[in-house]
Each structure stands twice: as structure tokens, then as C-alpha cells.
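Provided herewith is a single structure, encoded as C-alpha cells, for subsequent inquiry.
Partial view: only certain chains, each at its native spot in the assembly.
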């Protein structure tokens, strides 16, 4: 099993490791000086409260003895001084952090979904990709992505606050809470790519692409929209990221899937040969975890614990998912004569992606309709990509790209204030189209350049021998289930 | 001595085993196999596309017995495994030249 990449990649790995140390070193050094104020800032909301001394002395106590006693003693002294404004900051921070944790958990969902929908022989590889992509994204977004996305800059890119170098403002939700929430979003975009290029991409190639996606591609379009850039100014609206997160991941995935070409044996002279995933239970587990995590994704995007909006968003999110699930089940039932679990799973996810852009501003009935349409779209779309011979092992394109587009358009139709169907005129819809197209064009172009560059430097696709034997052995020298008697190629 | 190999439908295993023990077979070995034959496979679905699965799950029973028991064994297996539908399976009789019991080193008839 000799391959040439290891050497190339070993160098890369070493360089990367070194780079990381070098890059963190200055930050570390700086912080060595600045640290005291920096941590003060982090605790500012409390520190500025009237009872500052009590709090300060408690801060020490907490650091030293974060135990029941501390909890039992401290609040009493601290409490009298706390203001409603500070409490709102606390509520907002809790909401944002908890939501961010749920979004983090979506990585688990993606890992299970993608591993379940691929073949047993590629399981270690897919899991490895899903595991590393979050680690990679965390570092990459901290080092570069956050600064490009939310730093001060121009309408096209942010250019400050790399590695969170600028202290946050006092009396507000701590910047680190926002950073964490944005970080888990960035990682989601990268994970989407993983599924579409599965079962044939070289591990190092994916590793490098993910880094660049999170460091650069995603933050730039993120800056245009959520970072206050030109699309934001123009009136483009994407509440929680149907386009900003899902389609961006989807476009990059599409480009990758096309450049890589289909898996061996998928498209034969006799037509499409389905390649069933090896574990539907794992796929269903993944779907449930993703749905659960989406309750962080959408309601968390309110970025504050505002009772009305977060309740509304939770309901629209859930109803669209349920409607997508039902629609995909029924449509596949009508088309194929049997209810297809893999479609039902994709249908629920389609509903979730579709409601993401408009979850805050559509009615509950609107969310049901958006979800129903999303669920129907996903069935047609999967078949469509098969027909045009773009091979997407897990349906990532149909779920994230196509429904990301649908969801973004749906804002222009169903938003109860500005939607076309609610008498809001065509303006919103036009802005939405401009946003979709410009972001799509940008991501496709930049991704294509990167994919080709990676192909030239280190190769993109594994050898066909390795593809037959499975990437688990080829890329990782491991088996996912060594105790079970397994076959490398399914017997049909 | 002969080895009888029977390919049967999986849910018939228990009955065949009982049939064979009834005529005095003391041991047998079972393997999970996939069979292709006159019995047509079925169509499966996956994410909106159909495909035909030709190979069906079957059980292979191997039992080594004395020559004189062959007919009885065939008889028992046939009656126990038969559902009367295509795909019920086959029996093959293969010569065996020697049998050894690993534990004792016994050979031939006693070793069966």
C-alpha cells in the first residue's frame, strides 16, 4: 500500500504543526503582558457592578474552590448589587453558549449520518474527516476566520481582531460567547463538504481544503452578510444561515464532487447503481442529533434570550423539519411504492435547512409549507443529481445546497412582513436572489481554484485500487469493525 | 464416509438439525452463505433508486456421515427443509476419504 502522499503530507503536517506553534507563540507572548486586563474584560460585567469588591474577592474564591461551599456562600453577597441589565447579559450569554454547544453537537450528527450512509470499508476515513474537521475549524477560525468575518474592514472583508486580539466591550454579552457561537457555525459549513466528497477523497487533501474553507472562503461571504458587508447593506436576509452556512458548504461540496468525479461503479452502462450506506441506524441517529442541534442553530441565532422570538423560532424550526420528513416519506412512497428511510432522513434535514433562513419571520403555517416543499424537493433533487452523474454519497447537495437556496428564497415569499405572498412586494425576493447568486458564484470560483491547486500539489483522489479496498485501509491502516466478518464489496 | 452439503432456507435450520440428530448424526457444521439460483432475488430501494439483489441468504449445513446413513440423511433433510417453493435448496453428496477427531486422534467411522 505505498502511496506518494505520505511524504508530501508529512512535510505539510510538520510545517503546519510548526506554523501553529509559531503563530500561537506571539499571541501567547503578547497575552503574557496584556493578560491581566484581558481577563478583567472578560469579567467586566460583574466587575463594574456596585458590589465590585465582593465580586472580586469571590472571583478568587471561585478560582480556588469551585465547590459547593463557594456556591453556597458567594451568591448571597453578590446578589444585592446585580442589575436587571446585567441579568439580561447573563441570560443572553447562557442562551448563546447553550445554543453553541448544541450546534457543536451537530458534528456528532454529521459524523453518524455520513458514516451510516457510506460503506463499511470507508467508515474510519469518514469519521476521521468529521473528527479532524472540527479541530481544524476551531484553530483556523480563531487564527484567521473570525478576523476576516467580523473584524473591522471594508464591505468585502474584515481585517482585524485575528486571534481575538481586541478586547470585548464591557456590559455586553462577552465576545468569547459570540466567538464560540460563530466558530461552531463555521465548522458546520466545512463538515457539509465532507459528505459529498466521501469515499474517494484523500485525507490530506480534505484536511487542507477544510482549513482554507474555514479560514477564508466562509468568512468572506460571512462578512458580506452577517459581518455587515455589502449584501447586508443591500437588504439580503438570512437569519440563521440557509445560504451563509449551508449553501456555502453546499457550493464548495458541489465543486469538489464534480472535480473528484463519481465513485467507481456508481454510474454504469446500465444506469445508476445505488451504493447503500452500511448502517441505517447510525444514519437515523445522526439525523436525530442534527435535529436536536438545530434547536441551537436557529433559536441561538437570535443571539439573545428574547422570549418571544426564541419560542417562535423553536416552533417553526421543529414544524419545518417534521413537514420535510413527512413530505419526503410520502413523495418517496408515491414514487417508489415503499417509504424510504434514507429519504425520510434527508427530508427532515431538508426541512431544517429550508427554514433556517426564515425561521424568525415566517408564521407557523408558513414554516410547515416551507418544510413540505423542502421535503419534496430533496427527493427530486437526489434523483436529479444522480441523473446528471454528480455523485453525492450522503445527499449533502440536495439537503444543504438546494434547500439552502430554497430556504433563502422562501424568506422573500413567506416573510410575514416583507414576503411577496404577504404583500411585501418583490424587493426582498430580489435581494435574496442577488445574495444567492453572488455568494454561489464566489464560492464556486474560489473553491474550484483551491481544489485544483490541491490536486496539483498533493493529489485529490485515491487510487482505484484503494477505492476498491476501502479508504480505511488505504488512508488509515485501520478497520472500523475488525471483529466482524465483513465484506469489502457488497454482494448484490 | 460422505460429506453431505445442504443449502437450505435459513429458518429451516432447526428442523433440519433435529431431523439429522434423530437419525444419529452427532455433529454438523453450519455456514451462512448467499445463494443465487432459480429463485429470483428481490428489488431493494435506496435513496430513490432501485436495484436488484440477486443473492439471497441461505444456510449451508455440512455433515459427515457413514455411507450407509446417506440415504436416510437425504430423506430427513428433504422433508425437513422443504417448503415446496422455489429456493428450497440443494443437497450435494461428496466423498470423504478420512475423518480425524482432533481431541483423540481417532480416525474413520469412530471419529465422525
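As written, the chains take the letters A and B, and residue 1 is the first residue of each chain.
Convention: a residue touches a chain if its C-beta (ideal position, glycine included) is under 8 Å from a C-beta of that chain, and two chains touch if they have at least 3 such contacts.
Computed from a prediction, not measured in an experiment: that's the story for all the values here.
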| task | Please express the complete complex as a composition formula over the shown chain labels. | result | A x3, B x3
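Just so we're on the same page, only the chains that are shown with their structure count from here on.
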| note | Averaging C-alpha coordinates per chain, one finds the centres of chain A and chain B separated by a number of Å equal to 52
| remark: As the complex stands, chain A meets chain B at residues 272-277, 332, 335-336, 338, 340, 342-343, 346, 379, 382-383, 386, 395, 491-492
| Which of the residues in chain B end up touching chain A in this complex? | 34, 44-55
